[in-house]
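Structure, as structure tokens:
One protein chain is absent from this view; the other protein chains keep their places.
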Amino acid sequence: METIGTWLAAFCTLGLMSFAIGENPWYRLMEHIYVGIAAAHSLVMGWENLQNNAIYPIIEDGEFIKVIPVVLGILLYARFIKGQMWLARFPMAVLVGIGVGLTVRGTITSDIVNQINATLVPINSIDNFLIFFGVLTVLMFFYFTRKDTNPVFNYSGIFGRYVMMIAFGALFGNAAMGRMSLMIGRIRFLLIDWLGVAS
Amino acid sequence: MMSKIRNIDRRIIYAILLVSLAFPIFAPPGLPFAVGNPARNAYAAIDALEPGSLVVLSFDYAPTSADEINPQAMAVMRHLFEQKRGVRVVTLGFWPSGPIFAEINFRALEAEGVTDGLVYGEDYANFGYIAGAENAMAALATDPTDAFRRDREGNRTADLPIMQGVATGSDIDLLVHFGSGTPGVPEYIRQLVDPYGVPMVAGLAAVSVAGSIPYYQAGQVIGYFNGLRGAAEYEQLYGVAGPGTSAMDSFSFGHLTIIAFVLIGNITYFLDPDRKKRK
Partner (left out) sequence: MNRQDFLVILTAIVGLIIIAAQFFTVEFIKTTGAELQSWGVIIAALALGLAAVNLSRIHIRRITLRRANWQYSVALVGILFIQAIIGFIDTSGGEVYNFGFENILTPSGAMMFALLAFWIASAAYRAFTARSVDSAILLISATVVMLGNAPIGQAIYEGMPDIKDWIMDVPNMAAQRGIMIGAGIGAIALGIRILMGIERGHLGGGDE
């Protein structure tokens, strides 16, 4: 069974890798299979989650109030019924309300106050200077309603842009590493696990 | 001539990259590498866990990042199950595939005998997946056994010995998050780390690291692993080589190849006589 599984995985891997040569039927087939199985996985995990968080509490624990979110969730599928798409806005309103509530209460502390606190470092070294003025000038770069004739804003915006270019370069460097890792993983699978030509 | 070099068939570029990544598998030079402070801090936080502590391993990645993050998770699970007996380990996830990777890793360690003697429900439990992203994280923080009513085996989580004395997120002694996107580090910090004071270590996909460093510098994240390199660093600290370490040589060759491409691309661009005409 393991051998069949390995060959199947190799078939899938090579099929998708063949896109590097050009669009071809093998790649198209694998692309469709991947989309189909990924959707099935979401469906199955959603169903198991629904069982644990709604069906069992309703049936076994008598928490009948959980029928309301089940009905709301089913209303999401009204978007597929012509003329009834408006019903899907009720669960959306609840989800957006929850999301907004969580974001507002969490962002203030974690993404703003704590981050500003960490930026207010004593400017007693080049690193601390760069951190403080780097954050400040990046924020000033995005202040689009400033006057173009103000030299303080203009020069700070340029400095902020250069700091961001360094950050984007770092982002690219890490992204290259990440994608390389995935390709290394696939190559190692093909050479070691499938063909067995290396160890 | 220059434009001919610049317009080389892209399939040749792909083939060169493939060869550069595959070659070290046959002839690994075994280049050494240093362990960075973020990985050291993360390792120290896990190593400092005392028997009776509750550590939550959050598997928040998809198959698209598994080759990068799974080696980190494997190294951490090996460390916990081999050296940290007595520490309660709960695995869960906010991405649909996450808890299945936890099971796959557990089975692999079981086959090696690493998990011998562990009792499910007392030493280890897999709570599975919960939908809802940041909202689900908030639910975990408010009441873990209410958010995850049942585990992957179908047991009621509130009845499991591993969850005795756990009422809110503040009863978690360490959170180890393995993730590659949203929901991930920012959501955990907003809902669990800052409000409930839970220490957090992050195992990240390389592409997520740059955006998470502000949290590390602010002390909201104790330490982190940077992709497959992070897995290799953890393996080096723990002393057991694994998939991370064995990928490092391919890394070196692959990165050199990319840098060579950048250099050649720039040289041919600036030396191209047609470039000045186009200007």
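All chains are identified by letter, namely A and B, in their written order; residue positions are counted from 1 within each chain.
In this section, contacts are C-beta pairs under 8 Å (C-beta built on N, C-alpha and C of every residue); 3 or more make two chains touch, one makes a residue touch a chain.
Just so you know, these numbers come straight off a predicted model, no measurement behind them.
Visitor: With the missing chain put back, one of A:35, A:59 or A:197 would touch it. Which one?
Guide: That would be A:35, which touches the missing chain.
Visitor: So which bits of chain A touch the chain we can't see?
Guide: 1, 5-6, 8-10, 12-13, 16-17, 19-20, 28-50, 53-54, 65-66, 68-70, 72-74, 76-77, 79-80, 83-86, 89-98, 100-105, 107-108, 111-112, 115-116, 118-119, 127, 130-131, 133-139, 141-142, 160-177, 179-180, 182-183, 185-186, 189
Visitor: Even though one chain is hidden, which residues of chain B still touch it in the full complex?
Guide: 6, 8, 10, 13-14, 16-17, 31-34, 36-37, 62-67, 96-97, 100, 103-104, 130-133, 135-136, 138-139, 142-143, 146-147, 152-153, 195, 206, 209-211, 213-214, 217, 226, 229, 248-249, 251-259, 261-262, 264-266, 269-270
Keep this in mind: only the chains that are shown with their structure count from here on.
Visitor: Using the touch definition up top, name the residues of chain A that touch chain B in the complex.
Guide: 20-21, 41-42, 45-46, 48-49, 52-53, 56-57, 98-99, 102-103, 106-107, 109-111, 114-115, 117-118, 167, 170-171, 174-178, 180-188, 191-192, 198
Visitor: Looking at the complex, which residues from chain B come into contact with chain A?
Guide: Within the complex, chain B touches chain A at residues 11, 14, 17-18, 21-22, 25-26, 64-68, 96-97, 128-131, 134-135, 138, 148-150, 186, 189-191, 193-195, 205-207, 209-211, 214, 217-220, 226-229, 243, 246-247, 250-251, 254-255, 258.
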